[in-house]
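Only one protein chain is missing from this complex, and each of the others stays in its spot.
Right after this comes chain A.
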Amino acid sequence: MNSNQFIALAPILIIAGAAVVTMLIIAIRRNFVLINCVSACGILLSLLAVGLIWQANPVQATSLIRVDGYALFYTALLLLTGLSVIGLCYDYFKARTGENEELFVLLLTALLGAVVLVSSSHFASFFIGLETLSISLFVLISYTINRQNSLEAAIKYLILSGVSSAFLLFGMALIYAQSGVLDFNGIGRYLMNQKDMNALVLSGVILIIAGVGFKLSLAPFHLWTPDVYEGAPSPITAFIATASKGAVFALLLRYFISAYNYSYLPFLTVLSVIAVLSILIGNLLALLQNNVKRLLAYSSIGHMGYVLVAFIAGGRIAPALVVESVTFYLVTYFITTIGAFGIISVLSTPQIEADDLSFYRGLFWRQPWLATIFTLMLISLAGIPLTAGFIGKFYIFASGADARLWGLLLTVIVGSGLGLYYYLRVVVVMSMNVEATAIEPVEPVQKRMSTTILAVLTLLLLWFGLYPGHLIESILLISNSLK
């Protein structure tokens, strides 16, 4: 390790350091506001480090971690996500009794895992990053331990996540047994020299897809998603839905491109089936939900299916275009999902979680601004023009059409049509007459931090929807850095 590599690793090291410092401060003095500020400062410092090394050349720090433009872009995205989730947590947990300070330590370690994941170029760092993220999430999900569903959600997630990790590891072991290398580039070289398909490698990659499919909640592995989304505290749900899935997806893309997996057509067939199932199951089951968190959970299954379509297109089109469309879609998905769960967490009180659809009846009359923001987030999720979600969906179509995946695109169209229906249903419920409301209007509590974050997210949503050029330019810079 030389100094150059240490500088490249700075964002990761700062996050790890921030987690330790936060933990020590808790041991000395328990103060919710102080801990919140310290962890936010840690993330800001790490962001600063990302900004400083943004222009540098790609650095391979040991064979485990590769810090290139792609890794740095996703690191910045994840750090910003972490920052907004910490802001939402501040308002959500401030009024709650109990010791809520450790929450921020766990958020920082989860973030650390996610950041390692997006920069890893080796099976060992892939695995370590994924598990640092997952194990922090188990505890975060069950953090509001007195709520009925938190424990159930956490134990379900723990068991299923353990099984999926075992699948993932077994797949890695099979690939290692055949190729003798664990780093992505080495596997790429091995596969490139391989003339025929190898049964061990094939089953290995299929097992890895199964393990990753669980983390991304793709269709046959999606069963945990609605329960965990419902049981976890809303800001944490936002974190699971965005940071955890986005980081895994970024890693999967890096793995497929650098380990040359696109040359194996059977994988793409398996992935196509998974994509179709995810889009249909996610959107169809979302129609039946009366709980907003469960509705968003099923819709997120569908959205992961959409991104997978752009991902599959990589078998036929240039990797740079795949990176561009997947990254753009993920950015818009991050913004809208944090926004939507942010609304839920602003409306929730320590007594009641605002996840039932009846809670939203007449929201336009009670809290017009929040209702407007929620509407914008939902129509962006549905992919209606003038919002960022539209451009994201446009990218999916563009890459799908380039690769001539007509069947998959048809499924995307069907899924979007269904999506429009259930997103607008929430909007209609929000605009219903206020007299019909069954619930007493809740005393409005000042939640300045969350409101600011929501306002910023809304502005970003409209900015990227109306002038996507800025974002596309910075994505283009990174899309060629993957090798």
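The rule is short, and it goes like this: a residue touches a chain if its C-beta (ideal position, glycine included) is under 8 Å from a C-beta of that chain, and two chains touch if they have at least 3 such contacts; residues count from 1.
Convention: contacts and distances are computed from a predicted model.
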{"item": "Choices \"Ferredoxin--NADP+ reductase\", \"NADH-quinone oxidoreductase subunit K\", \"Arsenite efflux ATP-binding protein ArsA\" or \"Lipid II flippase FtsW\" - which one is the UniProt name of the chain not shown", "value": "\"NADH-quinone oxidoreductase subunit K\""}
{"item": "Of A:24, A:41, A:95 or A:177, the residue in touch with the unshown chain", "value": "A:177"}
{"item": "Touch criterion as defined above, residue of A:89, A:158 or A:391 at the omitted chain", "value": "A:158"}
{"item": "Sole residue of A:222, A:294 or A:393 that reaches the chain not shown, by the stated touch rule", "value": "A:294"}
{"item": "In chain A, positions touching the absent partner", "value": "123-124, 127-128, 131, 135, 138-139, 142, 145, 148-149, 151-155, 158-159, 162-163, 165-166, 169-170, 172-174, 176-177, 180, 182, 226-227, 230-231, 288-289, 294"}
